[in-house]
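With one protein chain withheld, the remaining protein chains of the complex are depicted in position.
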Amino acid sequence: MSGSSYTGGTAAVSATDSIRERIAQAVNSVRETTPLAQSFTNFVTINLVANAQLAAGGTAAMSFLPDDIVDTAKIAGSTYINVGTLLPFYKDALADIARKLQYLGKPWVLDPVAAGIGKTRTAILQSFKAAPPTVIRGNASEIIALDAMWELGAPARADAETTRPAGVEAVDEVESSVQAAKRLARYLAQHAPNGKGAVAVSGEADLVTDGETVYRLPGGSAMMTKITGAGCSLGGVTATYLAVAEPLTASLAASLLYNRASEIAERESNGPGSFQVAFLDALWNITADQVAESRILIG
Amino acid sequence: MSGSSYTGGTAAVSATDSIRERIAQAVNSVRETTPLAQSFTNFVTINLVANAQLAAGGTAAMSFLPDDIVDTAKIAGSTYINVGTLLPFYKDALADIARKLQYLGKPWVLDPVAAGIGKTRTAILQSFKAAPPTVIRGNASEIIALDAMWELGAPARADAETTRPAGVEAVDEVESSVQAAKRLARYLAQHAPNGKGAVAVSGEADLVTDGETVYRLPGGSAMMTKITGAGCSLGGVTATYLAVAEPLTASLAASLLYNRASEIAERESNGPGSFQVAFLDALWNITADQVAESRILIG
Partner (left out) sequence: MSGSSYTGGTAAVSATDSIRERIAQAVNSVRETTPLAQSFTNFVTINLVANAQLAAGGTAAMSFLPDDIVDTAKIAGSTYINVGTLLPFYKDALADIARKLQYLGKPWVLDPVAAGIGKTRTAILQSFKAAPPTVIRGNASEIIALDAMWELGAPARADAETTRPAGVEAVDEVESSVQAAKRLARYLAQHAPNGKGAVAVSGEADLVTDGETVYRLPGGSAMMTKITGAGCSLGGVTATYLAVAEPLTASLAASLLYNRASEIAERESNGPGSFQVAFLDALWNITADQVAESRILIG
């Protein structure tokens, strides 16, 4: 998401691969059907999350009350939960909400912001193992921390207490999270009603995986790290696509939309203020083909 | 508020009607006296509410603590309460605040966002019947839901439990809310210290009523539905005008200001990012005459 010239020894997805068609379809379907994605997200970037979902063509509803979240989940196509800023009473409430989403069979996106910092956040993230989301989107440090908390890897790494706190900025490179991302994606798929899940890791070259194939998405703009909420709003837009598409397609469509829009915004802006304005405009104006024709690497 | 070519068989308010003078006076008075309007509003759009109030010429203070809200209400010209995002402890706190505003004789604007969703919100909105606001601003679905909750209509409709949840987006047309809006406005007027109240319904052609006359305000921009907080900030600016004008004039002035500013912003922008920037600029630059000379239909 933040500008790269990733050139690993991996194959490019062909121009005629069916995944491109599914991505274009997701982008268009959101614009045609304006699906409702609900968000429980942090106080910092909540406005950008909603505006990005609207600019992508969806409809937004932001909830904080447990009874609101469950009521709205019933009428929404998907839900986005971001643990960036928490209040004490969410410790029990969010675990309960995850169980209710599971019971309702509703797809949701988890953004494990700052995974590893704070006992309340750790307790909440651990509780989600029993009622997991459909998609997880985070930076490399957060994905590694969550994988360790859920003890999905080798026993030697499985002590969340000794995991280095991730903070809100990634301290790890995307590549170091590949195995954690695949393990998490397989775990999500195993627990999903339709057997499908995905994990997206934001970084110099974004990574998206369904647990089997690993897609790498080069490009984007480093200016995305100079506005707050780039990652959070990507999680929100992923939820918007998840309301109309399966997890892998939703994750790819959202990350590619963000990469192409941020490149346009960087060209048209003169600093972080005008960048954010141009970015929202680009989310609105970009075509489904521009998104679907992106360079995508496999492996 | 969202773009229309409403051409119902209704009469236009004449160019010399005294309501136009009162609207122009309200717009100018806010700019000259920078009145303080306090807001208790949701976490999503709070920043835009404050910025819109400032751009319209007023002064903003946003409060969440019950003791802050009551303390600030005493020195503010008006208060705005928006129930979009609630926390559990507001269930009792907001009912108590409404009683204190009533005791203090302070005018306030209610924005019943998502009326019908969530037990906590329903309990709060029902409690306001005993200590009602001066103005209510919402979309058609919210106005219909609130009228049903307060059981102001025929007994057959008066079961809030069976009311379809409104969500944050209107699922009803403005026209379907006319009777509910009139009943609510009459109820507000009956309980106001000065016998005056108003209800504003946002939609393709906004509707404003004091319970007797129904005003329809054609125009505006559909882009207002592509940024978050258009409705909330209109509620906030209505409170700003309510600090200097009576309820009907305040509601008309705010809705007309929004319609004209959104038309300017649509012409000058290239997507939702630049639209919001241009909209705030237009709120600041538009003249009182441009607002007061708007087309206004009656009946």
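Letters A and B mark the chains in the order given here, with residues in each chain numbered from 1 onward.
Everything that follows uses one rule, which is that a residue touches a chain if its C-beta (ideal position, glycine included) is under 8 Å from a C-beta of that chain, and two chains touch if they have at least 3 such contacts.
Since we're looking at a predicted model, the values are computed, not measured.
Residue A:44 is the one among A:44, A:131 or A:178 that touches the chain missing from this view.
Among B:14, B:194 or B:285, only B:285 touches the chain left out of the display.
Among B:10, B:51, B:127 or B:179, only B:51 touches the chain that is left out of the view. Hidden from this view is one chain, which touches chain B at 36, 43, 46-47, 50-51, 54-55, 59-68, 71-72, 75, 87, 89, 276-285.
For chain A, the residues touching the absent chain in the complete assembly are 42-45, 47-48, 84-88, 114, 117-121, 165, 167-169, 225-229, 269-274, 276-277.
We take it that only the chains that are shown with their structure count from here on.
The angle needed to superpose chain A on chain B by their Cα atoms is 120 degrees, rounded to the nearest 5.
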